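Left out: one protein chain. Kept in place: all the others.
On to subunit A.
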Amino acid sequence: MLETESLRKVFKKQVAVDDVNLYLKQGESVGLLGPNGAGKSTFISMIATLTKPSSGMVTWNGQDVIKNPNIIRPTLGVVPQEIALYKELSAYENVKFFGRIYRLKGKELESRVQEVLELVGLKDRQKELVKNYSGGMQRRINIAVALLHDPEIIIMDEPTVGIDPQSRHYILEMVKRLNEEKAMTVLYTSHYMEEVERLCDRIYIMDHGKVIATGTKEELTSILSSEETIQLELDQPSKPFEEALKEQSDVLKVTEWEKGIKLIVAKNTRRLAGIFQLAEHHQVSINSVDIQVPTLEDVFLHLTGRRLRD
């Protein structure tokens, strides 16, 4: 089991990671959700033994990995946020180089290279130069390299940033397969709530370097079990209407979305009639009303007052 205890990292006077406790059981898929700058990358960099923490502990099966990084390194596959490849080389040459670095040789090396290229769906295009690949294909090779030495645990730092929906879907399916079929332990960081919802058994929500909530998706959304989200689609935005809604006693939070306003209200308060009256008073036309089950996005909004991608 991988575990962190009061893990903290301070850069000069800036606290990047603040007393984070996390555990990751064998075969589990855990998501680390948070906006950009939440400290996710610094946190996983410490787990991966690439950055020394200012204080706290990281243990792998009870052994201190800060003192001896070699305990975890052979079992660890890391997919960095950047495309950590040699773009002037082909996909095959890249994967083969990293295979050699992991001391794979001869037939074993060749078969492992072909295996991971097949896994990421680029076996047929392995001779092409990486620089000629699309962003999504480059990200797939980035993952392939991390899988070469058949790691027990894979840490993925926002592996789907800036790619097309098809590639994103492919990567998510692949990660799911690795976790379910090969029982690979996955630590997946993202600021895309839907990715974490789809892939992970448990979720840690991070903001400003701290873990602000943790649990399964159901546990997290139950934070809002006494609340519901009402999404109003308006024909045009209206500040007076928004302000009037905020003044209502049972409206807990009001935020804007691209087509109107989103309200978090206490459950079963039967606010709809009052909302329509206020809209009429402010001469606002409501095109549609959607009463939603709380999502992780709502949980994040509730906990921080901000959206994940703000």
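Points worth noting:
Just so we're on the same page, a contact is a pair of C-beta atoms (placed from the backbone, for glycine too) under 8 Å apart; a residue touches a chain by one contact, two chains touch by 3 or more; residues count from 1.
Please note the rule applied: contacts and distances are computed from a predicted model.
Remark: of the listed names "Cell shape-determining protein MreC", "Heme exporter protein C", "ABC-2 type transport system permease protein" or "ATP synthase subunit b", the one matching the undisplayed chain in UniProt is "ABC-2 type transport system permease protein". Only one of A:37, A:74 or A:237 touches the chain withheld from this view, namely A:74.
Annotation: of A:48, A:71 or A:234, A:48 touches the absent chain (contact as defined above).
Touch with the chain that is not drawn comes from one residue among A:89, A:223, A:252 or A:303, which is A:89. Even with one chain removed from view, subunit A keeps its contact list with that chain: residues 48-50, 73-74, 76, 78, 80-86, 88-89, 93, 97-98, 100-103, 129, 145-146.
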